[in-house]
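Excluded from the complex is one protein chain; the other protein chains are retained at their positions.
Naming follows writing order (A, B and C), and every chain is counted from residue 1.
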Amino acid sequence: QPPGAPAISVVTPYLANAATKDVVDKFTAIGERRGWQVTVTDTAGDFSMLNDKIQSAASRRPSAIVLAMGDPTQLTLGLKAAGDNKVPVFAIDAAQADGIAANVTSDNADLGRKSAAALLEAIGGSGNVAMFGHDPHPGVRARAAAARAEFDKAGVTVVTVKHVPVPGPVEGARKLTTDLLAVTPDLKGIWAAWDEPALGATQAIRQAGRMGIAVVGVDGQDFALAEIQKAGPFYATVKQDWDAVALKVADLITDQLAGKAPTQREYALPGTTIARTT
Amino acid sequence: MTAGAGVRPALRRLSGAPLGLLALIALFTILRPTVFPDPGNLSNLLEHIAVLTIVACAQTVVMAVADFDLSVGATASFSGVIAAQLLVAGWPTVAAIAAAMAAGVVIGVVNGWLVAYLKLSAFVATLASMTALAGGSLLLTDGSTIFGLPDDFLLLGQSRPLGIPTVVLIAITVGAVTWFLLSRTAQGRRWHAVGGNAEAATYAGIDVGRTRLLAFVVSGAGAALAGLLLSSRLASAHPTAGDPLMLTSIAAVFIGLTAAQAARPSVAGTILGVVVLGVLDNGLNLLDVNPYVQQILTGLIIVVSVGLSRRRGERP
Amino acid sequence: MTAGAGVRPALRRLSGAPLGLLALIALFTILRPTVFPDPGNLSNLLEHIAVLTIVACAQTVVMAVADFDLSVGATASFSGVIAAQLLVAGWPTVAAIAAAMAAGVVIGVVNGWLVAYLKLSAFVATLASMTALAGGSLLLTDGSTIFGLPDDFLLLGQSRPLGIPTVVLIAITVGAVTWFLLSRTAQGRRWHAVGGNAEAATYAGIDVGRTRLLAFVVSGAGAALAGLLLSSRLASAHPTAGDPLMLTSIAAVFIGLTAAQAARPSVAGTILGVVVLGVLDNGLNLLDVNPYVQQILTGLIIVVSVGLSRRRGERP
């Protein structure tokens, strides 16, 4: 990059997560094509450090900071430092908050609703379902809330809500499912907040031979698509449009560089359901 | 003065040990009389603890030499990633497995060398290799999950000859081999002697450095095997899949030590620890309590069940 | 033989210790000559390591009695959650802080009681309380972040009287107090004595149980303080905010031990360890390497810098 190229700092606590990595890579690629100097920093789940990283980034006065998938309520200190240094912060899949110019996200409520709808379709609109979530993650939490509302509306019983351990979500969900199957003979579906626990659930169901139980996930990761193609328990996933998200953020930054502030505080982009039937 | 005086306290010590476990089993059997003692559930339970058993046995060896290995989880993740990448790149299954196991052995040698010859504390050395390996796994996979592994590789973790899962058979074998190594061979004596008093071991003509290094090699190999089974079971390799094994494997060894009031780690104690953790997890899942309450209960029950297993007596 | 014979090796030991750190600093100064040694960056660095310093100092006390405390991270999270909930419920700031600190002390008493009197191994006891506390924090917050804390509470972690962050001042105070406790008071000598040889301590009339319990109380209180600072800094309380402190605090003590080739934990060594970790993190960030590669480098550099600090000599 030529000297004087706009510097963009990307910070995230979740780079070990495939979706995060995916969208960050896409954004980086777009940015570099536009001649920006993009740096990426990960804190492996540590929010205190994430604040530190935003502060450090801010003190270097980049053209913009991009926060990928971090809960902004825990980042007031970093966001304040960015504000003090007049560095705009754009968020990917985080949330609206003071100090964030705009948040571009897959619409988590939409993801929740669409995935719930897919599961309802798979189980024929009635029966018992279980939900696998991870509340400390705000996006996942929002999805789960929307899905729950959808199930309640359809009159489907949510027999249990499980907390998927991170790290190790696949194996964790697999064990949870095995135990769940032992106590719930009439289970018809499992809703997972993202694809990895859905994969674990699928494997447990397959091993138990209860092939009638349907599973849905969210994210549209490659392995999920592969599972769906097998026409096994993994019925559907809702793909987040990371290309669109990355592009939108890049466009907002381009505008910002041209002196145009974003018109909205949040841009929520819908997801696409990928089901066996589609 | 007869041999009885020495044997009896040893027996007493052993008989006290599984008390907490029995209480746990009784509790879950009462609360879930149809589901918990069901053979299907028990077989599930065995399958769930198989991978941990392997890592915990390997950890027992390192802890017998009074060190510990924080890198087992990262090694397991790494080995799974290596195997998966080679398989996806078209290597034959056997070659990929061999390469992953070799990686585990190399990691063990490096850890062992750092601890035994560079004299870093085991915590620092294995924390460093844990960090580096975690970075390595992420770099190799680019943070994502590798899938599409060939069917013959999946047999390792998913087949059930005669209805018994292969992973369980492998875990039993690893347990038996480790038990045999630690308590029936000259090498096992060396490990225990170095762990008990390294200086005395030196005076007795034992090569302390080599003994210590070998223990890390065992744990590296054990962790690599666990990683292979994990990725075969999950039909995919994730760069952090093995990470939870670190803390739980050490916990299993310590629970065994504490419950059996033993002066040194033993495979029997470790397996007791693994089973306690496994039963607890399975039982609480079956009870379907709130997942957060389940964590609270896990903590409390570990204390109570391990405490129950103890009689008044010395600290291990 | 004169006293000189003893002083010189001690000096040599000390002078070797920061070698790795100096090498690290030199490296980053050469690679990033304008940014790294900049006073602004160094002040940032201090602020970043402040919370860890507090927890690591508390951990040093527990490790001086030859135990360790895995629950410090969970205790920090828990204390932050307690304070935040009480604040949101309208308690005065001082009362909420007092309650959170009291929670830390109670946790310390429970841990200490389990280890010192129920004779559970420190690993099992503090792992259990870590698990239970993690569940407790999640239950209290329902897994989400508490925010909207009053401004006077935020002063604790965010104010900068005379340009120096309050957290740094608090960390310096905690470091000084812990150093004084450990190396200048009778209680400190009791801690070291129990850690060095509990039997000899008993013979010398030291109440080993109480001494051990007190160490856990210190670490509980230190962790609670760290949790308060953390949630004040983050202006919010998250149920897992403090978790990473567990491994890093133990790592800092061990790095200090290994690098200084000391026989027992010391506050000076621990702070060396904290600074090594802090400089490493800060420097690698400034270099802008791929975050996965950064993890790999972190592992490698820990080994090299700690290894560099060692001369040929005894194992700590």
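Quick note on the criterion: a residue touches a chain if its C-beta (ideal position, glycine included) is under 8 Å from a C-beta of that chain, and two chains touch if they have at least 3 such contacts.
Going forward, contacts and distances are computed from a predicted model.
Visitor: Assuming one chain is omitted from the figure, identify its UniProt name from "Sugar ABC transporter ATP-binding protein", "Heme exporter protein D", "Phenylacetic acid degradation protein" or "Inner-membrane translocator".
Guide: Of the names offered in "Sugar ABC transporter ATP-binding protein", "Heme exporter protein D", "Phenylacetic acid degradation protein" or "Inner-membrane translocator", the absent chain's UniProt record gives "Sugar ABC transporter ATP-binding protein".
Visitor: Who does the absent chain touch among those shown?
Guide: Taken over the complete structure, the missing chain's partners among displayed chains are B, C.
Visitor: Using the touch definition up top, pick the residue from B:T29, B:S159 or B:T202 that touches the left-out chain.
Guide: Missing-chain contact among the listed residues: B:T202.
Visitor: Give me the chain C residues in contact with the hidden chain, please.
Guide: Listed in rising order, the touching residues are 1-3, 5-7, 9-10, 184-186, 189-190, 192-193, 195-197, 199-207, 263-264.
Visitor: Go through chain B and note every residue touching the omitted chain.
Guide: 1-10, 184-190, 192-193, 195-197, 199-207, 263-264
As a working rule, only the chains that are shown with their structure count from here on.
Visitor: Report the inter-centroid distance (CA atoms only) between chain B and chain C in whole Å.
Guide: 28
Visitor: Round to the nearest whole Å and give the separation of the Cα centres of chain A and chain B.
Guide: 33
Visitor: Residues touching two or more other chains, restricted to chain B: which are they?
Guide: 138, 143, 291-292
Visitor: Two or more other chains touching the same residue: where does that happen in chain A?
Guide: Each of 15, 163 in chain A touches at least two other chains.
Visitor: Give every residue of chain C touching chain B within the complex, in rising order.
Guide: Residues of chain C touching chain B: 114, 118-121, 123-125, 127-136, 138-139, 143, 247, 250-251, 254-255, 257-258, 290, 292-300, 302-303, 306-307, 310, 313-316.
Visitor: In the complex formed with chain A, which residues of chain B make contact?
Guide: Answer in residue numbers: 32, 35, 38, 40-41, 44, 47-48, 51, 138, 142-145, 147-148, 158, 230, 233-236, 238-244, 281-282, 285-286, 288, 291-292.
Visitor: Which residues, counting only chain A, touch chain B once they are in their complex?
Guide: Of all residues in chain A, those touching chain B are 15-18, 20-22, 25, 160-163, 165, 167-168, 170-172, 174-176, 178-180, 182-183, 196, 199-200, 203, 207, 221-223, 226.
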